[in-house]
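Here the complex is missing one protein chain, while the rest keep their positions.
For clarity, chains are labelled A, B and C in written order, and residue numbers in each chain start from 1.
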Amino acid sequence: MEILGGPLFAVAGAGESHGPAVTSIVFGCPPGLWLDRAQIQAYLDRRRPGSNRHGTPRHEDDTVVFLSGIYQPDHAALLAGPSITLDTNPPQHTETYASGYSTGEPIAALVLSTSKKSAHYEQFAGESGAVRPGHTDLVKHYQSQGFVDFRGGGRSSYRATISDVVGGSIARLFLQAQFGTFILSSICQVGELTAQRSLSEHLFALHQQFAPNPIPLAALQALQTQLASAEIWTLDTNFADQAGELIKQIRIAGDSIGAAVEVVAVNVPALLGEPLYNSLKVRLMGVLGGLNAAQACEMGAGLQAVSRLGSENNDPIRNTGYQQNAHGGLLGGITTGNPLTARVSFKPTSTINLPQQTVQKDLQEIDFALAKGRHDPCVGVRAGVTLESRMAIELMNAVLQHQASRVHTADFNLWQNQP
Amino acid sequence: MEILGGPLFAVAGAGESHGPAVTSIVFGCPPGLWLDRAQIQAYLDRRRPGSNRHGTPRHEDDTVVFLSGIYQPDHAALLAGPSITLDTNPPQHTETYASGYSTGEPIAALVLSTSKKSAHYEQFAGESGAVRPGHTDLVKHYQSQGFVDFRGGGRSSYRATISDVVGGSIARLFLQAQFGTFILSSICQVGELTAQRSLSEHLFALHQQFAPNPIPLAALQALQTQLASAEIWTLDTNFADQAGELIKQIRIAGDSIGAAVEVVAVNVPALLGEPLYNSLKVRLMGVLGGLNAAQACEMGAGLQAVSRLGSENNDPIRNTGYQQNAHGGLLGGITTGNPLTARVSFKPTSTINLPQQTVQKDLQEIDFALAKGRHDPCVGVRAGVTLESRMAIELMNAVLQHQASRVHTADFNLWQNQP
Amino acid sequence: MEILGGPLFAVAGAGESHGPAVTSIVFGCPPGLWLDRAQIQAYLDRRRPGSNRHGTPRHEDDTVVFLSGIYQPDHAALLAGPSITLDTNPPQHTETYASGYSTGEPIAALVLSTSKKSAHYEQFAGESGAVRPGHTDLVKHYQSQGFVDFRGGGRSSYRATISDVVGGSIARLFLQAQFGTFILSSICQVGELTAQRSLSEHLFALHQQFAPNPIPLAALQALQTQLASAEIWTLDTNFADQAGELIKQIRIAGDSIGAAVEVVAVNVPALLGEPLYNSLKVRLMGVLGGLNAAQACEMGAGLQAVSRLGSENNDPIRNTGYQQNAHGGLLGGITTGNPLTARVSFKPTSTINLPQQTVQKDLQEIDFALAKGRHDPCVGVRAGVTLESRMAIELMNAVLQHQASRVHTADFNLWQNQP
Partner (left out) sequence: MEILGGPLFAVAGAGESHGPAVTSIVFGCPPGLWLDRAQIQAYLDRRRPGSNRHGTPRHEDDTVVFLSGIYQPDHAALLAGPSITLDTNPPQHTETYASGYSTGEPIAALVLSTSKKSAHYEQFAGESGAVRPGHTDLVKHYQSQGFVDFRGGGRSSYRATISDVVGGSIARLFLQAQFGTFILSSICQVGELTAQRSLSEHLFALHQQFAPNPIPLAALQALQTQLASAEIWTLDTNFADQAGELIKQIRIAGDSIGAAVEVVAVNVPALLGEPLYNSLKVRLMGVLGGLNAAQACEMGAGLQAVSRLGSENNDPIRNTGYQQNAHGGLLGGITTGNPLTARVSFKPTSTINLPQQTVQKDLQEIDFALAKGRHDPCVGVRAGVTLESRMAIELMNAVLQHQASRVHTADFNLWQNQP
């Protein structure tokens, strides 16, 4: 089932890349969280292709509307979202939710698709349709016995991650309201270019400065603004400029390039995570490293841990916390309160404009060149907000799971609530 | 999580009774099933309040549109569903799916709400709002810490069962195409009036007539037409007329009345169901007996089995099948191929127009009379299609689960599929 | 998967009726609950065949040993359970846990089987083996493609419910410690004999007497002692005697008879249960009505609700609680704090000593009489503790689920816990 997170907080997603809409249902948001459509829209805007100059030039508005799970007694404010009209006879019409408190029931969100140019995809139709190297065309064709929507990658398309961001936005609003938790990401490598400033190091320094208190929100928001203002989302503006230029050259050459992204949560509640099979490490490695085009996921010291001695890698502990962050915020898959740090490595975008050897779906060998279509030369550059969202969803689920083990009798009262 | 069925075939639902829409996502439909929006709409039309003269007079169109998970190469036919327009600036517009083959990916369906009369609900607002006896008002208020949408029952409203019918429709189309499975229901009791013709007995006789072959589809469709043509959905027209009159009198009196419904599947694939904790009996008892307003669920002989001797109740077996159906199609929670029979008992509708003793949400005692609002005096009469849908969803899930235990190496070929 | 309850509190079970052991793993017990092996053993003793004079004469000790998930610093007391020896070379030997606090990690429990008389089962072997009417022999044979352990019913055997009782015992210890919750059951019908005193009515009267405070534990324990002292587990000693005599006569006749059981929880925490698809009603109907040999499950007013008017069936509300219990403790599938009441109807035991028409597994028709073997003429009489256990497991899971929606920031502290 297409469900991310769970069993307590999760998002269900539906909608293939070239279909009418991406539909999301968010489960498990506790009642009483204030939600404003504009806040969720802001995260979706970061995800959108074309949201920076290095993404695909395809323009998608990705306007989200909320259809359930929110309430406030001021009905005009509640229903101030974009209205929907269905061209039945007579037409059906409804307002949508703009803002309100979560009721605890499922929150449905809809994002319509408005820029389908399916004509681009004729060269992929039928048994003699071409298989794009690096794509799922071939396996999906046989897996579905030929019934796949061959125009795009179906749910394996990057467009499907709209649901990740919808669910993640709600999770991070909850986590921030409850714990001051804040999640940021940064491009740390494009091809062979590497950033000289590390987001995780910067945030660990901030963490140490304030520990055991949380990093103030203002400092984190300022950092977010700084990241957003660069050519690509990174603290190292020099790297940003070079990487931007590299991506541009590669696009012109019709080729593509890989990238790596750091994603870090700070002010993380401690004590989250189950022991072994559903540890938060298992969950985060899965959702971060399992994202489309990702080929690796590192937590904490990552690959560097292999060549270290234990005496170097064990983080000394003082009474305000851990004095290093080789463990990346997780010990035994349980949060320590340290910044939660991951690094995800992405392959170069599979779609390129250069000739390639491939087969048709009937396995006949062909030489292949893309007729036309969109081309996003560095998919990793755009992955940050999705990674942040996935981290938020898993953190949120783990928060609810931990709370479930601490039963407060007073939370089950009804009749004793008398005035 | 609001998910019915699973883990292989399931429907996720969102949307409270007075919200903008009910959103459904159907997971696990295998690729290659032909789906036509009109077929699903027909089932939804049966569920709709006002679809017969004994339901609530509120008129809801319940038009369903499909947003994902379907494909056919003829794009005009694929996209012939009602179009959707979002009044953003500029407006966003998309066609929706009308028909196609399932791709194997999630199928999203949207039903807008078009008749919100929220003004009716002012007497329920806030801490001094009235608690309707028999409703969830009080528990939802405290469960949600006051953040519930008090206008209706949220997801506990009958409107939420739109998702049941969407998921169930797809399940029954699959089961019919694959096995000839057909699911019918019939009102067998209203108040103290009982039907003299039993659907389950009638269908078992038909089953015996053709066993071990399936009952022909034409015979089942004729029976369905007969059921649909009565005053209420039953084989006993005399009972139908009397029950119709009883319901009318009770509505005039401002009161409500209970009812019982038989639901029966025939041409059921054998061997479905896990042993103990997830037996099909556990699953069906849960989803049928757990429906809103249901107070009891019986399978096979039901309550009558208590006063029987084993020598009476054990169904003799011959080489064409079981010669009785006390077991109701399930032994040890596994299907035998016999008709699957259940009987569900519903309480009278909680909403009545008579004065009642109740409290406000702050537990202050009041005498209560409904200001105004919709009133459906016999909710059981309308439950048939939802029960059929829930049975279909569980059968479908059990079919996929059983298939998973029979691995066919040829179904995993890719490279050997060469011409 | 053979898992009862979940996703937060659950028990996984393994072990067929004639295998070496029944193995149980209990997930989700919060840390800090004091557990004593003797308490769990006491519940298992009630479940055991031969534990009363109307069960099967087979003697099974059903000694439980605990292998994980418990701790106390006094290691001698911790490890005072029966020791286990494995006859490897050299032999392996370990003590088992006798008592301690739950650690929050999975609790494994083992019950060995010590009375296998498999020779009784030769008439069921192979393709020409007999199919016992009312049993799962035929469906299991074909479902497993002939690989079933034909000696018994596998996991569909009543012996498998040892895991239910292990999990249920831990759940009820937690619920009692936290909320004073107490669960009792009573036989209310055997064949056509019905008890004149209803457990649910008696307990609702007690509830009203003390509401909104809980019923004192002493009163409940006294009631339990009274139930345990009767010929069969019921408040009506006259009925108990008559039913005992009836069962004896039916056993002599080689036949069997049905029974019905009430199961009631009091001092139930309010606000438990999800809205629609995983409401506590769905869950309880499933696990109670889905138990082996059960044919029906009623909640609250049950079948009687059908013939009632809404004005009769709606329970009036005063500021100490509901003044009736037609709703049986659940509205919209959410607990109200009222006693949670269910009634489960069981068919007569399938195994009888009279001749019956059946088939061999190859579907050849035969006349059948049981060669020899155990015979429990009224399985319903023994089901009480299993029903109580299943109710406890679902309540416990719902408690944790509700708690998950009420996040307390202080429960996530680590570094602020400084002295």
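The definition used in the following text is that a contact is a pair of C-beta atoms (placed from the backbone, for glycine too) under 8 Å apart; a residue touches a chain by one contact, two chains touch by 3 or more.
Since we're looking at a predicted model, the values are computed, not measured.
Q: Among A:T234, A:N267, A:T336 or A:S389, single out the residue that touches the unshown chain.
A: Of all options in A:T234, A:N267, A:T336 or A:S389, contact with the hidden chain holds for A:T336.
Q: Thinking of the whole complex, not just what is shown, which of A:V65, A:L235 or A:M299 touches the missing chain?
A: A:M299
Q: Check each of B:Q209, B:Q249 or B:S405 against the chain that is not shown and name the one that touches it.
A: B:S405
Q: Tell me, which residues in subunit C touch the chain that this view leaves out?
A: 1-3, 6-7, 10, 12-16, 19-23, 25, 27-28, 31-32, 61, 63, 65, 67-69, 71, 73, 75, 79, 82-88, 92-97, 101-108, 110, 112-114, 118, 125-126, 138-139, 142-145, 147-149, 154-155, 362-364, 413-415, 417-419
Q: Tell me where the left-out chain touches subunit B, residue by residue.
A: Against the left-out chain, subunit B lists 7-8, 28, 30-31, 104-105, 178-179, 211-212, 269-272, 275, 319-321, 336-337, 399-409, 411-416, 418.
Q: In terms of residues, what is the contact footprint of the unshown chain on subunit A?
A: 1-4, 13, 131, 133-136, 138-140, 142-143, 145, 153-156, 160-161, 189, 191-192, 250, 255-260, 270-271, 274-279, 281-290, 292, 294-303, 305-319, 323, 326-328, 331-336, 345-352, 354, 356-359, 363-365, 377, 380, 402, 405-406
The rule is short, and it goes like this: only the chains that are shown with their structure count from here on.
Q: Find the geometric centre of each of subunit A and subunit C from their Cα atoms only, then give the gap between the two centres in Å, rounded to an integer.
A: 44
Q: Rounded to the nearest whole Å, what is the centre-to-centre distance of subunit A and subunit B, using the mean of the C-alpha atoms as each centre?
A: Chain centroid spacing, subunit A to subunit B, equals 35 Å.
Q: Among all residues of subunit A, which ones touch two or more of the remaining chains?
A: Only 6-7, 28, 31, 104-105, 413-415, 418 qualify.
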